[in-house]
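Removed: one protein chain of the complex. Kept in place: all other protein chains.
Let's look at chain A:
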Amino acid sequence: MWHLITAPILLPFLTALLIMLPPVHYSPMRRRWLSMISSAIQLVLAVLLLLQVQQQGLMHYAVGNWQAPFGIILVADTLSVVMVCLTSFLALGAICYGSAGEDEKGSFFHPLFQFQLMGINGAFLTGDLFNLFVFFEVLLIASYALLIHAGGKNKTKAAVHYVVLNLTGSAIFLFSLAILYGTLGTLNIADMAIKVAALPEEDLMLVKAGGLMLMIVFALKAAVLPLQFWLPATYASASAPVAALFAVMTKIGVYALLRVYSTIFGENAGPLAGMASSWLLPAGLATIALGAVGALASQDFRKLVANLVLVSVGTLVSLVALQTELSAAAALYYTVHSTLVTAALFLIADLIANQRGKAGDRLVSGRRVSQPILLGFIFMVGALTVAGLPPFSGFVGKLMILQSVVEPVNRVLLWSLILLSSLMVIVALSRAGSTLFWRVSGTEPGGGKAPPLQVFAVIWLLLASPLLAVFAGPLTALSQQAAAQLYDTTTSTNSILGQYPVQEIKP
């Protein structure tokens, strides 16, 4: 069971290779089934890993048995494993949706999807910054190819921006890694935390520059205000299952911010402690405002959902900037909730667009949808959840966020912005819903019924919302435990590096 931690990385990798081999590759049904079964197994393994981490506390795995500060290690703590579970749950839904026909519109949908899962899981589980870069590139190159899956002018246009921006981001990432390695002499996250705490005066500014460049990279991945312009066009033009998986991609940026600025530049970092907060808090707050305004101004439903992703990212980044245990716990719960519900909304947008004929998901009057009761119901559940109304998980998440803000000034800012943005989101969604379902011309529906597999996928993702609300007690306890583990850096660095005392080696 010790090797279980490598399963979320190895299993998608092997599945992708297997799908490309002849006996599976030439039959669409076999490809689909293999992909679906593999992601179901991934979900089971991720849950097993979570149970194991809960029992044993933080686990680490030295790849190739090269010990901690010298080799690459994988680290599983509650935070990272919860994120892996979230990814597997989401991936199963997205693959089911794609298997209903979307995957045959281009080639290599399933292998690319599995490679992207490998990159995402690896980014969550790694304990080494350069390895994080490598996994970022794995997930990015798969996402470039998935973004232009099924082709079309809009996709190509969005992909050019997305690829160029992310390549620039990778260059900045490498610059900052070089600065950090040059000054600290290590890229292991736990080891860096120790080195930063004992940093000589003259290296302070260099490390600060490197750390802030890292913040730019992660803010670009997370789509925080000055770096968010790529997001609405990219997410709105991607095909539905891909957009659903992309809902977790921004969260990787947020996760990396949380990891780096609470472990490496956390409380023990001396003069560098909390150096990103003063940048992230205003940027996060502005992102919430911009996302809410964007949701009101959107001309089609997919753009609206993409702007909802921005709202959730803004909320999460401001929580990360607060740098308290409570806010990290709230952020984790809200991440799970917002990822699943925005992914479900991307799928719902596609279902609606398929049934409205030419009007698609544009917010204009069009043909009637052929399943108004089913689609209307899932739309309503999704909208209520994302806006944060009871009795769904959005309400619990927003409540946790509001409770976690303690400082008076931040409280005034965050409470007013979050509550106002919720109101704007409700207005935008009710406008969208009434246009899509009630402003109909003619009596003929614009398309056939949705395949059962697609309906199942949407319900699978939406089902998480009431479950998250019903089991809110144990889940908030879990996220508080994860946050406590994250901020307890001394214990985690000791358990990773403890057995192998690090000797000072001067270059």
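Methods note: a residue touches a chain if its C-beta (ideal position, glycine included) is under 8 Å from a C-beta of that chain, and two chains touch if they have at least 3 such contacts; residues count from 1.
To be clear about the criterion, contacts and distances are computed from a predicted model.
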Going by UniProt, what is the name of the one chain that was not included in the view, given "Multicomponent K+:H+ antiporter subunit C", "Cytochrome c oxidase subunit 4", "Acetaldehyde dehydrogenase" or "ABC transporter permease"?
-> "Multicomponent K+:H+ antiporter subunit C"
Missing-chain contact among A:K157, A:R411 or A:R439 belongs to A:K157
Hidden-chain contact residue, picked from the options A:L177, A:A269 or A:L497 | A:L177
Residue in contact with the excluded chain [from A:L4, A:M20, A:I41 or A:V134] = A:V134
What residues on chain A make contact with the chain left out of this view?
-> 130, 134, 137, 141, 144-145, 148, 151-153, 156-157, 159-161, 163-164, 167-168, 170-171, 174-175, 177-179, 181-182, 187, 507
